[in-house]
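Okay, handing you the structure first.
Apart from one protein chain that is not included, each protein chain of the complex appears where it belongs.
== subunit A ==
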Amino acid sequence: MSGSKPDILWSPHHPDRYVICDSELGLYRIGPSSGAEETTATLLAINSDTPYMKCVAWYPKHEPECLLAVGQANGRVVLTSLGQTHSSACKELVGKEFVPKHARQCNTLAWNPVDSNLLAAGLDKHRADFSVLIWDVSSRMALDSGASANEKLRLSLAEADSGSVVTKPLYELGQNDACLSLCWLLRDSKLLLAGMHRNLAIFDLRNTSQKTFVNTKAIQGVSVDPHFHDRVASYYEGQLAIWDLRKFEKPVLTLTEQPKPLTKVAWCPTRTGLLATLTRDTNIIRLYDMQHTPTPIGDETEPTIIERSVQPCDGQIGSFAWHPSSQNRMVVVSATNRVMTDFTVFERISLAWSSTSSLMWACGRHLYDCAEDSGGGEGSAERDIATKMRQRAGSGYGHDTVQLWRNHLLAGGDDPQLKSLVFLPMMVTHMKLCAEDLELKIQGNKQSLVYSGIKNIVKTSATESRRSWSGSEWQTDVPRFHSDERCLALRLCGWISRGSDIDVETFLRSLEQEGEWERAAAVALFNLDIRRAIQILNTGASTAKGELNLNVVAMALSGYSDEKVCLWREMCSSLRLQLNNSYLCIMFAFLTSEPGAYDGVLFESSVAVRDRVAFACMFLNDVQLPRYIDKLTNEMKGAGNLEGVLLTGLTNDGVDLMESYVDRTGDVQTASFCMLKGSPVDVLKDPRVQCWIENYRNLLDAWRFWHKRAEFDIHRGKLDPSSKPLAQVFVSCNFCGKSISYSGAAVPHQGRGFSQYGVGGSPTKSKVTSCPGCRKPLPRCALCLMNMGTPVSHCPGTGRSEEKVDLTRENKLAQFNNWFTWCHNCRHGGHAGHMLSWFRDHTECPVSACTCRCMQLDTTGNLLPADSS
């Protein structure tokens, strides 16, 4: 503080006042200025009575206000005041001087926060004197009787007369050492923490001969965390150490060393665990957030801290001080010419996603909960994938293994990509059946073919045939290609149904029923039945809601002629691009294209992939077709478009495609189900697939969809037997130590043992209530005192016989109430149903004299599943 380096002190009781001290003391009042956000500081008073100031401390009590203790270079401590002083108490104190026996620099001052008449001063060392002197400011004796007459004489007469000089401190501590920093401990006002020359020492005023100390270099700027009274910060050069007074042997934490020496360290009084530090010659203040620091347990726990820095002003910072009550606010004074900045440290924002798609963020003392807007069907398409997945999981998406096509409806039925997946299970079914048909012809790996897509099917050659337009007078033939594989592909695309029938009429009717007139017309046209196409369009125009356009299209269509050069052809090829419906568009593209050059159809991306593939299967030759399919496959993979599954099948190619789908959407749910549905084992073993499945399971757990998770696991176990977990719990007899589940059956099956003991209700099966090995009884339920293996006694209210009728054997097996469960801590237990009802009303174990809080030990025990079914 000497010379130019200023320091700031906030008034402990006036939130708008502070003092800046450099060569003199200046009292300022801070208040809002005319500008909306700005504040201005007004200079209220200046005090330059005390030269050679080394340190200043503000009297902590309300009255007298503005009383300051100033420590000087010669070790004298002077009480002074700023501004008007009315109170007599203040007048009495101001001007008092406390003189150490041997003059040397006063390094630090600290008022006792409770006994406010105690003022501790830390001085440089003297060979024969103490360096920590605690003065009693209320002391009236100028010179106590202990001082020798000699000393009295030497003191200047004026000083002695005024009665304002105190030479006898109340306590003298820290002999033959220098004291560089001081602070009173908040946990006990009789304890003083001092940064001595080589150690940190805690002096107890009740027993001054004793001290606790720890050797360290970090002895500067000791300060206690106002929110956590055992936490202390101190520094040395650029190194900051955090101490826990309960474990004082070494620092709890040593923070990264700064290249420049630290000059000030201060705990934020309004925010727990926030420490601000300032180094020399810098324009930033470094903040350490120890908010989430756990209480240190054990030797090696280093709490985590978050470090950041703020730049309150452009110039170099001389000093700073936290506002005593205003949140995170500080005043910063520049190193030169007293430029002051009122600055509020912006609170770190922490953010957390809940598993149910709401978002929570905390800033300062505010907590914001952002839930997704659930209103309006319009918005539902834009919902986060997690919300969608949760809804779908809730409605049983993917679980309907009997009627696979319903999954699409369960998913909400609004995603065109998922809709395309409807065909996937159909495809697999087809493939399985077709593979059987083809088995004799293709001597290949049947298993892999079942799951492969069109890409792998259409590799065989086809015979070319020319077909003429049906129902028209044109003579031009259009080249079409046939083979069994292409036929299979067409079936997979849904154009023709299974069997020998290769007529598309069925498909057309179904399309007409769904009102997909344009598509139906296009399919009819591609089957070279232009009359049917026109008829479909006419029907569509008459039934659909005012789609008169279709009539116009039908009209245009009927104008087709097979002449290569004519006005119709010319106009159609240019005007077709203006048609809104892509199916209408490709119809004209087809009609105006040369045979074999159908790019206008094949690369119309808004046309469903399966229609394009089916088209390609009909009209592309053996060279063109694989090339087109490959190209399309890569396009689908790149875009992560699920329609592409038709091409790739559930092969490794399919995993690639699914991967880019998951990358794009995050929908691990669909990915998990698809891959489980039909994939061969080697594809399931793909780490990506395993990752999706595990993540989906975790997601279900996070949503507390435990039943769904279990269902999924069962489902998965059926489709992928290798995923079944091994038995994790075995029950052994207390007496003979043998497993009781194994002895029952000759060949133990997974999970079988428990049902046997858990239920026992099955009338046909004999109850097992004793160990099959040693015949000693099994443990008893702590509540009903029945041995393990006995079913739960029925409630008297419900008729026994009636219940028996209701329950199928399967239901009984699954009846959780009959299960035996026990606490891993106290080892008491009983029927799950009994235990659950007991802990509904009690916290302690049902066994008398056992005080185990079993249910509370189970962190998830008190959570209820969100999908209770």
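A few notes on this one:
By our rule, contacts are C-beta pairs under 8 Å (C-beta built on N, C-alpha and C of every residue); 3 or more make two chains touch, one makes a residue touch a chain; residues count from 1.
Heads up, the rule we're going with is that contacts and distances are computed from a predicted model.
Looking at the choices "L-serine ammonia-lyase", "Pyruvate dehydrogenase E1 component subunit alpha", "Cytosolic arginine sensor for mTORC1 subunit 1" or "Proteasome subunit beta", the name in the UniProt record of the chain not drawn here is "Cytosolic arginine sensor for mTORC1 subunit 1". Among A:17, A:96, A:126 or A:392, only A:126 touches the chain left out of the display. Taking the complete complex into account, A:105 is the one of A:23, A:39, A:105 or A:660 that touches the chain left out. Although one chain is not drawn, its touching partners on subunit A can still be listed: residues 2-3, 52, 73-75, 99-105, 124-128, 148, 150-151, 154-155, 167, 173-178, 198, 201, 209-211, 215, 217, 236.
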